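With one protein chain removed, the remaining protein chains of the complex are shown where they sit.
Labels for the chains are A, B and C, by order of writing; each one numbers its residues from 1.
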Amino acid sequence: MNAIEIRNLTKNYGEKQALSNLNMTVPMGAIYGFIGENGSGKSTTEKLICGLIRPNSGTIKLFDKDYHDQEIRSQIGVLIESPGCFPNISVWDNMKIQAANLGIKNENEEIRRVLKIVRMEGSASNKFKNCSLGMKQRIGIAFALLGNPKLLILDEPINGLDADGMRIMREVLIDITKNLSCTVLISSHILGELEKIATHYGIIRNGKMIKEMTAEELEKECPTYVAIKAKDNIEAKRALEKRYKKVIEENDELRVYDSCLTKDVVSYLYSENILPTYVQTKKINLEEYYINLMDKGGTL
Amino acid sequence: MNKANLNNLKSMLKVDSRRMFKTPLVYIMFGICFMIPVLILVMTSFMGNTSVVDPSTGEETVMETFTNVWQILGATSNAGMSMDLTSMCNINLIYFIVAIFACIFVSEDFRSGYVKNLFTIRAKRMEYVISKTITCFIASIVMLLLFFIGGMVGGAIAGLPFSMDGFNVGTIICCLLSKMFILLIFISIALTLACVAKTKLWLSIICVLGGGMLLFMMIPMMTPLDAGILNVIMCFVGGILFSIGLAFVSKFILNKTSLV
Amino acid sequence: MNAIEIKNLSKSFRGLYALDDFHMTVPVGAIYGFIGENGSGKSTTEKCICGHLVPNKGEIKLFGRDYTDPGVRARVGALIENAGCFPNSSIYANLKMQALNLGIENIDEEIHRVLKIVKMEEHIKLPFKKCSLGMKQRVGIAMALLGNPALLILDEPINGLDTEGMKMMREILADITKNYHCTVLISSHILGELEKIATHYGIIRQGKMIQEISAKEMEARNRTFIEVETNNNKEAYNILKKHFNDVRLDNNLKIFDEDDTEKVMNILLSNHFEVSKIIQNKIGLEEYYIELMSKEVNK
Partner (left out) sequence: MEKEITLEFEQPSFFKRIKGMLSVDFYRLFHTPLFYIFLFIAAIIPALVSMGSMGDTNETAGMFTNAWQIIAADKPLYVISNIGEYANMNMVFIFGGIMISIFIGHDYHSGYVKQLFTTHSTKQDYMMSKTIISAFSMMCMCITYLIGGTLSGAFTGLPFTINVGSLILAILGKMIMSLGWASLYTFINIIFRRKFGISIALCFVFGTGIPVIGAASIVGNSSILNIFLYGSSVNACLSSNIISLITCLGISLVWAVIYNIVGTLVLSKRDCY
């Protein structure tokens, strides 16, 4: 059973086509990293899932039920761009209104619990419009977590969060998706952060899903390699090429892509009396993978 | 209306009532509704029947005023249509205030972005419309009563006679009741227009004022001072039909258009 | 001469002190990284400099002149929290208005130059409210760049920018500081990005500037170390201790204040160690900031 299943979804604003038959599957309990450039259709997809805008064609299924099903929809937590709070009433009142909206029984503890998670208990009394950008973002996250939803849709939640805020965000997401109780669809540009928590990835470009994979697949696609720098790189390169098949020089370091142990490479070089000054086993991270993908015109 | 819809409506009503009485908007409106009749009655009677002599032409102009407190409610059914001050500034002003209030109340949802949280969780738009109609209706009843009480207070301060010729307490109550149900018509018009205009508050207010102007003429006929039970029933039926009909229209609009 | 000099500035919102006796000096031509937690007063400082907020007390000098001097303020470009654009007018109209406001001569050429920098040329006719968050951010940056300001104040510009946008941001800052002698005050939470471009840093906490340091000083103060990974780190630790004075072993083996990796490599290999990793590194901005913050917390 998948949390979200989208089949050839199309949406155009006037003559500009935001989404052109997008396909997407998010399994249960996954943290789905949704990656794409500015204006590639990420927010449009999220708004479509939440039923805020109407698609031109295509189907959206949540937990194998149609996305208009009331019982499912009442268990979605959402934070798209900015938290929809009333500016001139206090944060606490905003939360109370949202608690009523979700029909939560013992709302005061629930609100305190959620505010404690994002460490915002202290400033619950001041008006929403007086909070800084980072604090508003945390309140938005608290809003989405209210009434522990089964599906969490976050559009660039890390925007404006400081280091501490990002750490909280990571812990919260890992914690709530622990026993498959909640599924998270999160879009962000800070790929370093996303890499730490995402279990699945979806890369979208110009309204089309160009790559969908799990974290393991990403591991496989991002080969590890031995990075070496020596006093004389050319000589080292010649020596390496004698023994290893795939040796590429990139931004002044030699990369050996064959599957081999680093220490063997070092001892082999030492035996050729070449002294490497820099040795490390490295892996292409998500950011490099994404940039290569984009440069290659998107279809791998 | 099976059980699920019912408690959805209940939660929506809770949201709206909590939102209504936590933001300052409704209290400002209550204040206005209480002060306007007091101001009108006190100002006009205070300035009234003092003849003002114009120095350059020596011509005397008399400000005509309220002669009876109940004029604040309107005129008896036999009084003709008149464009003078009393027939303009009476309780019928409240229809515009209520309409503008409903517009602001709905557009506040769209401008603050709260609609994102609302309609993500609620697939059905009908509850939103029903609950908005009910909460605005309750608030407008309070406003009507405040206006009425303000009129009484103003009349007392101005020392106007409370005499009742051609109508009695019973008919006044019927008149108030029928005015109450006509409020429903104005509210549902305002809600539908606000659902169309969404964040563009100025558009909905202008349309409401325009639309209100047309309906404004027929109110004195529908709710004269000597209104009977028949008036009340007619207004009740009219109000209910209007609100249900327009509720479906609003639901259709919200379903068909994008909300963000 | 300093681009910005702030002395004992304080600003309170209804009794709550956002800034309390705040000092700051930004030299001309610097890219000043302004770092602090959420709600520590970064935006408040920037808004005071731009004249959006009236400070309770304190003195702000821009390029040696008081900050209310119209001549100086006409050369300030700012992007704080959001680009103040009219939602219904197009990007071109918004930029044109700002160009008119700055009294720029050849307006269209300037608008196209700026939009080319932020790569938003093809969306020139799009109404502002139809732009996504990232595109709004680029329009804000374009607006701040109009008319080659002498001082550029950016509050978290990287917010909402994608990887390509961040690359663009680095290019812009490098370019304008080199060719137009522009001073940049930039606040951000993504310290990795800031470290690549900033020449000076200012760390603020709860409305007070706790440290101002130039990138060179930080580099000097940050200790470089060589990190090594061998098949038997404990053994390697004992041998290396003889040759180097400061060697530490926790979950990895580090030799501080040493940058000759060849010497270390020679010692290890001659003692038949299998070396799987040897890198030269130094404490980055992020670790420095976290260390500083922990010192402040337990003060």
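Heads up, the rule we're going with is that a contact is a pair of C-beta atoms (placed from the backbone, for glycine too) under 8 Å apart; a residue touches a chain by one contact, two chains touch by 3 or more.
Source: prediction; values computed, not measured.
Touching the chain that is not shown, out of C:8, C:68 or C:271: C:68 (per the contact rule at the top).
Among the residues C:100, C:174 or C:220, only C:100 touches the chain that is left out of the figure.
When you scan C:25, C:82 or C:266 for touch with the missing chain, the hit is C:82. Looking at chain C, the residues touching the absent chain are 27-29, 47, 50-54, 63, 65, 67-78, 80, 82-89, 93, 96-98, 100-103, 143, 150, 181.
In this section, only the chains that are shown with their structure count from here on.
The chain with its CA mean position farthest from that of chain C is B.
Judged by contacting C-beta pairs, the busier of the interfaces A-C and A-B is A-C. Centroid to centroid, with C-alpha atoms defining each point, chain A and chain C lie 24 Å apart. Partner chain B is touched in their complex by these residues of chain A: 47, 50-54, 67-71, 73-74, 76, 78, 80, 82-89, 93, 96-98, 100-103, 143, 153.
Chain B makes touch with chain A in their complex at residues 4, 7-8, 10-12, 14-15, 18-19, 22-24, 108, 112-124, 256-260. Contact residues of chain A toward chain C in the complex are 13, 36-39, 43, 81, 123, 130-135, 138, 156, 159-166, 189-192, 231, 261-263, 266-267, 270, 275-281, 287, 290-291, 294.
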